[in-house]
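A short write-up of the structure that comes next.
Then we have chain A:
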Amino acid sequence: MRGLLFLGCTVPVRNLNYELSARKVAAALGLELVDDTALGCCGFPLKSADQAAALVIAARALARAARQELPLVALCSACAGTLAEAAHILDHHPEQRRAVEERLQPLGLSYRPGVEVRHFLRFILEQVGTEGLAAAMKRSLEGFRFAPHYGCHFLKPSEVTGGFDDPEDPGSLARLIRLTGAQAVDYATLKDCCGGGVLGADEELAARMAARKLLELNQMGVTALAVACPFCNVMYEGQQKTIAKRLETKLKVPVVYVTQILGLAMGYSPEELGLKLNRVKPKDLIKACKE
Partner candidate 1 sequence: MARVSLLWVERPGLEGLEPAAVARAAGVELNSGGPVEAAVVTCPAEEAPEPLRQRLAGKPVQWLELAAEVGGGDGAHRLARAAAAVARAAGRAELATLPPVYAPQPAQKVLVAGRGLAALAAAHEAALAGHPVLLAGEEPTRPGADDDPAEVERLAAGLPAGVELASGCTLLRLAGAAGDFRAELSRRGKESFGAVVLAPGGETVSCEAELALDWSWVRPLPELLASPPAGEQDRWLQVALLAGVSRPTTAGAFRRAVEAARRLQQGDFVQVTLFFREARVASEGGERAYRAARQAGVLAVRVPEEGLVVRDGGRRLRWHDPLLDEDLELAPDVLTTAWEARAARPEFLDDPVQWPAWEHLLPDNPRFSGGRTAVSGLYILGPLRGTPPGADRRAEAAAAAGDLHRLLSGGEVAPMPSVRHTYCARCLTCVRTCPHHALGHRVDRIQPAPAACQGCGVCAAECPAEAIAPPGWSNPELRAGLQRGLALAPDPKLVVFTCAGSGRGALDALARQAHTWPAGVLFYPVPCAGRVGLALVLKALELGARGVLVAGCHHGNCRSVNGNLRAQLRVDQAARLLESLGLRPEAVRFLPLAANQPRRLARAVEEMAQEVAP
Partner candidate 2 sequence: MELAEKQTPVLILGGGVAGLAAARELARRGVACVLAEREPVLGGRARGFACKATTACARCGACRVGDLLAELAARPEAELFTCAGAVAARRDRGRWQVELAPQPGEGAEPFPARALGERLALTCRAVILAVGYSPFDPRAKSRFGYGRVPGVISALELEAMLAQDTLAGPRGEPPRRVAFIQCVGSRDQSLGHLYCSRVCCGYALRMAGRIRHTWPESEVSFFHMDLQTYGRAWEEALPELRRQVHLVRAMPGEVTRGEDDTPQVVYSDPAGRHHREPFDLVVLSVGLRPPKAASALAEMFGLEPGPDGFLQDGPEVFVAGCAQGPRGIVESMDHAARAAAAALRLLDSGREAAHG
C-alpha cells in the first residue's frame, strides 16, 4: 500500500523526530510513503481570514494526490483535518467547488472527488489492522504507561472523520499503545485541547489550556504523554518550561510521538527514532530500549 506523504509546514522543520519515526514505522509495516516536495501548506493557517483561499490551497494538495491516484497521508492532525474537511466541502457544496476549480485551473490542476485523506496513524490502523500491527512488534513495552492525547483534528469534526473513532470516547490511540505491551492510561483531561490554536492570539490563554493536562499528568506520573500532532507537541513539549515558569511550578512530563512508541516496539533504536530530539525525554524508556 502506498500513500502520498503530506508533511505540512511544521513537521519537516521542527519535528524531525516525528517524521523519522513515522517513516520507520511505515517501512516496518511495508507501507510506501511517496514524497512530493512541492506540497507545502494545507491552508489551515489562512482559514480564519480567508477560508476561500484556504480551500483552494487544500484543493491543490488534493488535486496533486488525485493526479498520482494516491491517498494523502498527513502527520499533522491539523493538516489531516483541514484536507479531509476540504474534500468534504468540495464533495458536498457544488458552488464552492466551482469557485475552487476556477482558481485551480491556472495552476494546471483539477479537483477530482474520491481522494482519501488520512492521518498517518489512522492510515496504518486501517491498512495494516491491529493483527498486522501486532505481528510487527518485536519488543514489549510492558510496564510503561503512556497518556494518549488525541487532540482535536485527529477525530473532529466527526462528520468528516466519519466513524473511525468516537471523539467523545476515543480509543484508537490507546489501542495502538496497548499493542506495544504498554499501558494506555485514562485520565480526566484526556479530551482537552492543547491550546495551540490560540497561541498566536493569546499566549497566556494557550499556556493555561495546555497546563491543565500537564499538571494532571505531572501529578499522575506517566512514562510519557503520547501525541500525534506537531501543534500539540509545540504546546506540551515546546512550551512546557514556559508554562512551568508561568505557573511557578516544576513540570516534568515527557512527551513522545505515538510513532516513536510504535517504532520502539518494532525494534528500532531510540536513536533511529530521533528520541534525542525530544526535549522532555522519557529517560527510563530510552534506557530500557537501548539494550
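Here, a residue touches a chain if its C-beta (ideal position, glycine included) is under 8 Å from a C-beta of that chain, and two chains touch if they have at least 3 such contacts; residues count from 1.
Per the selection procedure, all candidates are chains of the complex that A comes from, given by their letters.
All values derive from a computational prediction rather than experimental measurement.
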item: Candidate from 1 or 2 that touches chain A, complex-wide; value: 2
item: Chain A residues touching candidate 2 - in the complex, by the definition given at the top; value: 166, 168-169, 188
